[in-house]
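So that we are looking at the same thing, I have put the structure below in structure tokens.
Excluded from the complex is one protein chain; the other protein chains are retained at their positions.
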Amino acid sequence: MSKTDIQIAICGSAGDGTIAAGDILRNAVAAAGYRVIGFDVYPPEIRGFGKCISRLRITTDQSYSLKRHSDVLLSLDDSQALPHAGEVRDMGALIFESQPIAPCLEGEHMSARVLPGQIPYGFPMRELSQQATGGGRSRNLVALGIIAGLLGLLPDPFRKIIARKFGKQGPEIVARSLAGFQAGFEDASRTFKLDDVVFAPIGPREPSGRVIMLSGNAAVARGCLDAELDTFFGYPITPATSIMERLATELPKRGRRLLQTEDEIAAIAATIGAGYAGARAATATSGPGLALMSEMLGLATITETPCVVFVSQRGGPSTGMPTKTEQSDLNAALYGSPGDGQRIVIAPTNVEGCYRCAGKAFEMAERYQTPVIVLLDLYLSNRYETVTLEESGHAFVLDANKPLPRLEPGETYRRYALTEDGVSPRAVPGDADHMHVITGLEHNELGRPDDSESMHAAMSRKRHDKLQAALCHPDFAVTRRFGASGRVKVGLLAWGSTFGECLEAVFMAQALDIPCAALKVVMLSPFPAQAVAAFMDDCDQVLVPEVNYEGQFAQLVQGVLARPVTRLSRVPGSPMPVEQILDEIRRLARG
Amino acid sequence: MSKTDIQIAICGSAGDGTIAAGDILRNAVAAAGYRVIGFDVYPPEIRGFGKCISRLRITTDQSYSLKRHSDVLLSLDDSQALPHAGEVRDMGALIFESQPIAPCLEGEHMSARVLPGQIPYGFPMRELSQQATGGGRSRNLVALGIIAGLLGLLPDPFRKIIARKFGKQGPEIVARSLAGFQAGFEDASRTFKLDDVVFAPIGPREPSGRVIMLSGNAAVARGCLDAELDTFFGYPITPATSIMERLATELPKRGRRLLQTEDEIAAIAATIGAGYAGARAATATSGPGLALMSEMLGLATITETPCVVFVSQRGGPSTGMPTKTEQSDLNAALYGSPGDGQRIVIAPTNVEGCYRCAGKAFEMAERYQTPVIVLLDLYLSNRYETVTLEESGHAFVLDANKPLPRLEPGETYRRYALTEDGVSPRAVPGDADHMHVITGLEHNELGRPDDSESMHAAMSRKRHDKLQAALCHPDFAVTRRFGASGRVKVGLLAWGSTFGECLEAVFMAQALDIPCAALKVVMLSPFPAQAVAAFMDDCDQVLVPEVNYEGQFAQLVQGVLARPVTRLSRVPGSPMPVEQILDEIRRLARG
Amino acid sequence: MSIPIKPVFVDEKLREVQESGRLAYRSHALPTWCPGCGYFAIVEGVTHACNAMNIPRDQAVVVSGIGCSSRFPFFVDLYGFHTLHGRALPVATGIKTANDHLTVLAVGGDGDGFAIGGGHIAHAAKRNVDITYILFDNGIYGLTKGQTSPTSAVGLRTSTSPFDNPERPLNPLLMLLSYGVSWLGQAYAGRPDHLRAMIAAAIAHRGFSYLHILSPCVTFDKTSRTYVNLGLQVRDLPPGHDPTDLMAAMQLARDTDHPALGLFYHQTRPTLGDTFDEIVARAKAKSAPVTD
Partner (left out) sequence: MSIPIKPVFVDEKLREVQESGRLAYRSHALPTWCPGCGYFAIVEGVTHACNAMNIPRDQAVVVSGIGCSSRFPFFVDLYGFHTLHGRALPVATGIKTANDHLTVLAVGGDGDGFAIGGGHIAHAAKRNVDITYILFDNGIYGLTKGQTSPTSAVGLRTSTSPFDNPERPLNPLLMLLSYGVSWLGQAYAGRPDHLRAMIAAAIAHRGFSYLHILSPCVTFDKTSRTYVNLGLQVRDLPPGHDPTDLMAAMQLARDTDHPALGLFYHQTRPTLGDTFDEIVARAKAKSAPVTD
């Protein structure tokens, strides 16, 4: 094969520098012009004894998911990496410390676990680090050097990234790190190469600058900035925190404001307050915070105040698994607020989607005067992808928040005027002509409390009907079909981060001559019933793979369309293995 | 007809004593041995200009709902009552003030609005009050006397109830009130009687003491007491407050404890804390409070801590319509907590059901170690019904919280042991043999944090599977069929307070020779899929009437069964009119 | 003795009232409060202060939570946001963050502020958000018909304390002082002139100002915080009180038997808006190319 497709996993204990090594590796490879998708797994504890794994897949063209089997596994701590030895594919490489210092039991060393067909590479990483830097702390950089050496990667991009990454810590650390890298690189260059894994010729394949590497959360932050976010209010929570952290650096540079609030209730309250006052405002959280925000989100719904909430899901229920991924907050996002409180919920499926959905969320929030929840998950928030962004920045159309024309004499401003499309002209404080009071009570067109039967019915209808327009929001595909066209044996309905795995599975199924397609569903509420029904019409069987226990999206589809689907609901705490989806496709195609 | 079935409405402004009059009337009639169902409507403001209506239906046998048309409407304030004149049936009576003092516009007086066929009764209520008591403040008691006099009711029960009700305010007030009643009674006895509305002979028709009149909330409180509730934590909110208010008086008498907390989060947190410590604990709230509780409810789910939450729904979303009824918090009750956090949700359909569900909720919470939400609504919480209760008190079986047997030597206590039925032996603090730590993190059988794939999958399964047993919880019908047996043209799926209207509609449809049945669904989660599917098998058409906009229950049914139903979703803020349901049944039966 | 009666004509009277400015800043909605409720004086005080200070109507927002008190925004002719129970302060913080130019008032009851909303006050004070928080303290939950509140007196009988409230009330003034509030005063609904002056002073303060107003709930508390009792209890500030002396203010706040009326404490420190500006300045300095 002339196209590169190689997956590398680095595994160690918290404190080994595993994640840092993965970070340098993916940046170096991306700088060399490859497409990368990477994802780290780390323990919920800060330190301690948790396992860290950094995986990345390096391809010539963009890929959609990680592979089940890695081509290379590098172990920085055999006690953590042992259970993952089987993850290395046939003829793949297992790299480990050849001279572990801590005595370990018979069979607890990687060399004892290499399967027939796997290629074992023992390197004296600690010793190399010791020799090159006078200490064992650069072992992870030695490891990087070994990977580069073994795979025949050019060392320069590595050196640049290392210098940049450690620059803040002073020249000494940089020098030490470079020395560690060099030691590994040289040692590996002297051994025989990994002849089975072939890299395509190195060299930038996109005009540089257009392809950058971002995590999902970084893409969200960038989307916010390009949508000219005015204010952000947040409270830290894994895995959403890094959205706030990034904006904390970037917003002030642009003269904008970020406030870390006392809790999530205050964060969403302030977001709504700012939205009411005419600012573009957002917050970000995870499941536990979403729960706390649910009362306030109802207020945004009934007062028709724009606001955007990024929710990065993690394993639930409750505190659950803060550092594991899951798609189980869909129900709470759709239905968490009491009352008939429909709102817009969109879920990007990859890093570029994070960027686009972030910007589009503001368009929709302002145009339809509603809360918009953008549903991510840990896998998407923390995964790194090379993405292509417009040099010129955003293409978001943010023109809904404009001053209202002056009233005609005798005219009264009706904040909640019952219009054709359900959207009423919205004024903000500072406008002497359109003064009004808003309330979480049911109200009439003027905004005054009114709980009469007719008014409540009319306002309920208005609040629901206006959202329908989001289904054909300009320049935003609420669903998109992939794979075979026309009639298929198996159709996948896919949402959120699992879409990538679904798509890979569809490609593999097609390679097996199974007519197969996937519908990516980006808008979850309002539900694109027509598009989904049309897709289902084309499918003999419909499969809904998702990373939660209850099959929440499947339940949504059935709830709206009253047509049966097959659920593939799993809660591994990690992305759903493509092979699992493929197996299910094959089973359905057979039956 | 020899059976009594008469509905009386009293309407006035806040401050007129409308609700007090209704209260005395329904108690007096119940004391006389009739069955009563009553429901009051009042404004969200304390005072001011809001409309109050007290309606009650008096029957020989228990009825299920209020009727659309009243037999008698008494107006204490024509400006409020005018729009309700049409609610009086043909040949029904309209009672009003014959000499209003405040001048009013032409046509704004009740006498000008009497429809042909309605019987107008003008009484000088204010004057009678003035003469009898030296002031106009007993006008509502005069009105009561008039009703008693016109309908030929014995005055004694009234006098007893009046004396009891005003006893606390001193003998003077009692005397004044009795004088007012007497004045009205005598004056009305002198006029011609309502010959069209015939009361069956007066006299107790049940062994006295077994039939009492309770509101839904009072029945909940009684259920809690009979289930030997240990602790209650709550924060006031309409329409749930009166549960706490009643328990505040009753629990201390039994040596038990009630705490008004600083908010709903603290209320549910303390409830869970008390449950963890082995006490029987509950809280009560409405939609906004439920939203705030949703994070904590997830904690109860994952720690498998018993707790009971009574949620009385009101109009939503957000603050919405605090004094209007709605069934729109179903979604939040089912799905409000992030993560895969299924819990038990049951919804009584009448006042007696409130009592039973309250007691049963504790049985289930303790047996299945789970939060249980009992879903009421304003209509059910505030409606009065005569109910038959066991003299001997409760028949609740509360034996799940028992001390565990001592461990065998070498045995380790596993709080979350993976058992056959998913329920693990639960110890509480104070047990030296079974010490453990619980957490909102995913955990292993011992309760220690564990986010491994296999453990999360096993624990997710455990938490969901154990709830299935609730579907055949002893002595608790999760569904029950009413109306025609066998195949029917139209089948109604009914839940919560709307069931009464559904049942009346079914009876009316059967009287029209439409084969028709209703399935009362009391358990909403876990969903009684088999029973509902079996019922649907019998129906040509399935209708789901509910008082919300989105058709939340219909969506649930479709989501689980993937079979279409017809929605009848309305948001009047008041009970769904029986005629509306009947119309829909007829439409479906025709089509 | 007979006094000659001069007939009063309605439109004359109306004109008089209108010209007095007493109805300026009043909305068309009539308060939904019980006759005699102390809150009427507060709405009068706020409109009077706005009038006196000539606050541009469209540049002022009143934010409230839920409660009888929180119905307030409907009754004044300013922008208004009737939010959720306990959440006036964080919403107001968002509004002020979005637009520095707005005059932002937060209003609410004792339950709204010190029960469900209790977690937000310290942070609004800490950040010195430039808003004015007017707390209507009637020592009870009015809107939900008379339950015990965090400031209910010991011994008050309510529907949730049928055996009389056994808990000591919180001390809001002392709490606010411990939070580092930058302006703190107390007023009484039964002293309208003083009340008006205090409202105006609170609004005039740059930073987070907290005005505590004692007010009777005539419907649900007939024994404790009545006009009669409050009238006997309240007192003027002791002569010579130094409103820059925090310890003196704390000492004063501890005397809850005889609540003092007036300005307890004030200080000048950067507001949240100043802080934002400072951060922007630092960020721009950092990211600006070094020229020298």
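In this document, chain identifiers A, B and C correspond to the written order of the chains, with residue numbering beginning at 1 in each.
The rule is simple: a contact is a pair of C-beta atoms (placed from the backbone, for glycine too) under 8 Å apart; a residue touches a chain by one contact, two chains touch by 3 or more.
It should be emphasised that the depicted structure is a prediction, and the values quoted were computed from it without experimental measurement.
In the full complex, the chain left out of view touches A, B, C. Between the chain not shown and the residues B:6, B:272, B:321 or B:423, the one that touches is B:272. Contact with the omitted chain, checked across B:16, B:245, B:263 or B:501, is made by B:263. Check B:123, B:166 or B:233 against the missing chain and you find that the one touching it is B:233. Shown as candidates are C:57, C:126 or C:206; the residue that touches the absent chain is C:126. The hidden chain makes contact, of the residues A:99, A:191, A:249 or A:454, with A:249.
Panel shows chain A; residues 45-50, 234-238, 241, 244-245, 248-249, 252, 258, 260, 262-264, 288, 318-319 of it touch the chain omitted from the view.
Take chain C: the residues that touch the chain left off the picture are 114-120, 122-123, 126-127, 150, 163-164, 166-171, 174-175, 177-180, 246-247, 250-251, 254, 269-270, 275, 278-279, 282-283, 286. Take chain B: the residues that touch the chain left off the picture are 230-231, 233, 249, 252-253, 255-257, 259, 261-263, 265-267, 269-279, 281, 295-296, 299, 303, 429-432, 435-441, 448-449.
FYI, only the chains that are shown with their structure count from here on.
Between chain B and chain C the centroid-to-centroid distance comes to 38 Å (mean Cα coordinates, whole Å). Averaging Cα coordinates per chain places chain A and chain B 44 Å apart. Under the contact definition stated at the top, the residues of chain C that touch 2 or more other chains are 66, 84. Contact of a single residue of chain A with at least two other chains is seen at positions 295, 299, 303, 439-441, 449.
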